[in-house]
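The structure follows.
Take a look at chain A:
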Amino acid sequence: MSKRILVAAVSLALMATNTIAGGHCAADKTLTAGKFTIATGNPAYYPWVLDDAPESGQGFEAAVAYAVAKEMGFAEQDVVWVRSSFDEAIQPGVKNFDVNMQQYSITAERDQVVDFSLPYYTAPMAVLVGASATDTKPTIAALKSLKWGAVGSTTAVQKIASIIQPTNDPLLYGDNADVNAAISANQIDGAMFDLPTALFLSAVMIEGSKVIGQFPAASSDNADQFGMLMEEGNPLKACVDEALTSMINSGSLASIEAKWLQDTTGVPLIK
Partner candidate 1 sequence: MHKIELHGVVKRFGQNTVCDGIDLTVEKDQMVCLIGASGAGKSTLLRCINLLEPIEDGEIYLDGEDISIPGLNPQRVRAKIGMVFQNFNLFPHMTAFENTMLAPKRVQGLSKSQLKSEIEELFERFELADRMHNYPDQLSGGQQQRVAIVRALAMKPEVMLFDEITSALDPQLVGDVLDVLLKLKSQGMTMVLATHEMQFARQAADKVCFLKDGKIIEEGSSEEIFGTPKRPETKAFLARALK
Partner candidate 2 sequence: MPIPEAAGMTRRERYEQKQRLKSLLIAAASTVCVIMALVILVPMTPGWEKVQKSFFDGTVLAKTFPKLLDAFTVNVMIFTWSAPAIAILGLLIALARDAKSPALFPLRIFGAAFTDVFRGVPVILTVYLIGFGIPGLGLPRPWNSPFIWGSLALVLTYSAYVAEIFRAGIDSVHPSQRSAALSLGLSERQVMRDVILPQAVRNVVPSQMNMLIALQKDVSLLSFIGPVEIFRQAGVFKSLFANFTPYVGAAIIFLIVTIPATRYADYLMARQMRERR
């Protein structure tokens, strides 16, 4: 069976290469001709990428990446994965990737320095609390009195300040792992993440923690939308957007989201 798949893949690849050579939108616009280089985090987390192995296509972002690549006419083996940090991605200058997918929220300020594709996901923000605060009611009033934490480089910082306006100053951290440690050490009660991350952390990383509520994604004008990040002025943007638009129209993006992020139901809205 695997042999047959291999044969199919190879012939598909040949076809794909032909399509590009035949004048597809992305031809000559990628970093390496005929290859589509995608950056992800180091490490990349569930449920965005399973087992830190984007090559498998398992996980929401990995699946979207391969679907977009296919839409743009790249074969699976023409997709090249690299790793990058947030800082690398927004530094001025030449990039080592065509697109970068690691839950980048699209903001006006960032958009001045780099380019974003159309959003491939609109993430609701959710509240994760440690074992000592699982009884907290999902209301703004109840959330005010919590001791808050967040990753300092995310939009969660602004959300906590503007929507929750907590009585204590929040503590900020460098990455999710440090927020976890602070929740585990009971130094903070709650932290704000996008819903998929919050669910993953609650289920896998922090014993006794719970996702107690989510903010409605659509109703809030500053809901987090994730876009693929590109170098400012990258001509590839048009091709990526074209691919995403067609995936949105065909419903394939929604079905990928349903497949990999279906767990997102079952968390109450915060009032």
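A quick word on the picks: all candidates are chains of the complex that A comes from, given by their letters.
The criterion applied here is as follows: a residue touches a chain if its C-beta (ideal position, glycine included) is under 8 Å from a C-beta of that chain, and two chains touch if they have at least 3 such contacts; residues count from 1.
Bear in mind the structure is a predicted one, so any value in this text is a computation, not a measurement.
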Complex member touching chain A, one of 1 or 2: 2
Chain A - residues contacting candidate 2, complex: 86, 90-93, 107, 109-114, 147, 149, 152-155, 157-158, 169-174, 178, 181-182, 184-188
